[in-house]
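Every protein chain of the complex appears in place save one, which is left out.
First chain written, first letter: the chains are A and B, and each begins at residue 1.
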Amino acid sequence: MKRFNHKDLLGMGQLSVEDIELIMETAESLKEISQREIKKVPTLRGKSVVHFFYEPSTRTRTSFEMAAKRLSADTVSLSSMGSSMAKGETLIDTAKNLQAMSPDLIVLRHPSSGAPHLLAGEVKAGVINAGDGINEHPTQALLDLYTIRERKGRIRGLKVAIIGDIDHSRVARSNIIGLTKMGAEVTISGPPTMIPLHTESLGVKVVYDPEEAIKDKDVIMVLRIQLERQRKILFPSIREYSTFFGLNREMMIRGAKKDVIVMHPDL
Amino acid sequence: MKRFNHKDLLGMGQLSVEDIELIMETAESLKEISQREIKKVPTLRGKSVVHFFYEPSTRTRTSFEMAAKRLSADTVSLSSMGSSMAKGETLIDTAKNLQAMSPDLIVLRHPSSGAPHLLAGEVKAGVINAGDGINEHPTQALLDLYTIRERKGRIRGLKVAIIGDIDHSRVARSNIIGLTKMGAEVTISGPPTMIPLHTESLGVKVVYDPEEAIKDKDVIMVLRIQLERQRKILFPSIREYSTFFGLNREMMIRGAKKDVIVMHPDL
Partner (left out) sequence: MKRFNHKDLLGMGQLSVEDIELIMETAESLKEISQREIKKVPTLRGKSVVHFFYEPSTRTRTSFEMAAKRLSADTVSLSSMGSSMAKGETLIDTAKNLQAMSPDLIVLRHPSSGAPHLLAGEVKAGVINAGDGINEHPTQALLDLYTIRERKGRIRGLKVAIIGDIDHSRVARSNIIGLTKMGAEVTISGPPTMIPLHTESLGVKVVYDPEEAIKDKDVIMVLRIQLERQRKILFPSIREYSTFFGLNREMMIRGAKKDVIVMHPDL
């Protein structure tokens, strides 16, 4: 039987093609469970999962909690509001306190890139990165890969365009890494101020003209502008950005494939 | 066996007399469980309930959560604080995200009247209205009906006065609908600015003088003034309101029945 041989899930970079395939197959059998009358399996019975969210989130936290409960784990949820962070406790202090309770898994969302890696080095528990700063959001990327595979039957050989503020999107980063690893051909597009330097080294094509970028693609991912993560204004106005980079119906009719799927993976 | 044939519980208006009686009988047998040493039954084992509260609440959320857990359901709790609402997500967006997790029930409290109805149309899960704006709060009314039945042995034929800010109270609305449906005779009283127009169409008597209103009643319900839901000042001062409409001991001795019960159903 194949096994997932990592203590932590910190980013798509750490996963092999086999790891990703194993996760997809496991997700497939778990998806079946979520459609049953009794949506519960004993897999994680007696295990405890701490959900630690330093950034607001509805869907990510809720889906992690619900997933843990369907697997029969006990869950505890922390947020930075109403916690000892108010008293100046650092992430490492908190990690040590959490470690003392010997949880089995910690799911961490944090505004600082690298925070889950720091935590993973301090605790015996497995750490799952649920989004760290502008670095990675691997579980969102795994979900996006799963969705693409489900809709298109495969990932290898697909042409995928990712449009928007690539530079501030941890989802874009994780998807670029995951998609290229699984054999998709990735094109990114966005205002030049939002395209990271040396992006080609990630194995993607950069096409500044969005109409050109989506041409003949199987999948188009459109990113939200992460206004809250930008330190300065990177485009003249939302309206101007929208005129050029908002994915409009006309642009799609002209350029995209008939069976293109449009995804809006966010946060 | 009788069955509750509704996907959702949105308001007292939707319930038949038989529905309400079925709920009362079920509550009676569940009440017995809450007095046992082991307060747990497997009724909802493997089901998941999302508690989604857009307004602050202690008692409603806690009692819903505890009830779900006593029935062995898995629960996840969301509040608007610390959620993606901060990022501008609408109720419909959130509904779609929740739907993707296939919960079995969603308990919603929302400041906008009609929000649970909107949600119910979007999700496969059953939706329970835990208070929507100034519209309805059916579970509070069901509890009030249960309490009255327990104390008085029946509801049919009882004389009930509801005193206070009728116009801004979703509890009053739900109680008026439920009580009249179950055959009680309802009189409402409050400053004229707090009595909705055309209230008689709900089948209640309006008596502006509170002393007159509580005369010969079996049950008196006194409402809190919903200062937070009023858009303008509807009475000169709290003190003046209180002088006339606060239910004082003297007023009760003079007018009410000896075995009257006084209820303060709130929120």
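FYI, a residue touches a chain if its C-beta (ideal position, glycine included) is under 8 Å from a C-beta of that chain, and two chains touch if they have at least 3 such contacts.
In this text, all values refer to a predicted model and were calculated from it rather than measured experimentally.
**Q** Of A:11, A:103 or A:131, which residue touches the hidden chain?
**A** Only one of A:11, A:103 or A:131 touches the chain omitted from view, namely A:103.
**Q** If I consider the whole complex, including the chain that's not displayed, which of B:63, B:102, B:180 or B:199 touches that chain?
**A** Answer from the full complex: B:63 touches the omitted chain.
**Q** Name every residue on chain B in touch with the hidden partner chain.
**A** Residues 34-40, 53, 56-59, 62-63, 65-66, 69-70, 79, 81, 228, 267 of chain B touch the chain absent from view.
**Q** Which parts of chain A are in contact with the chain that was left out?
**A** Within chain A, the residues that touch the unshown chain are 45-48, 50, 74, 76, 78, 81-87, 89, 94, 97-98, 100-104.
In this text, only the chains that are shown with their structure count from here on.
**Q** Distance-wise, how many Å sit between the C-alpha centres of chain A and chain B, to the nearest whole number?
**A** 40
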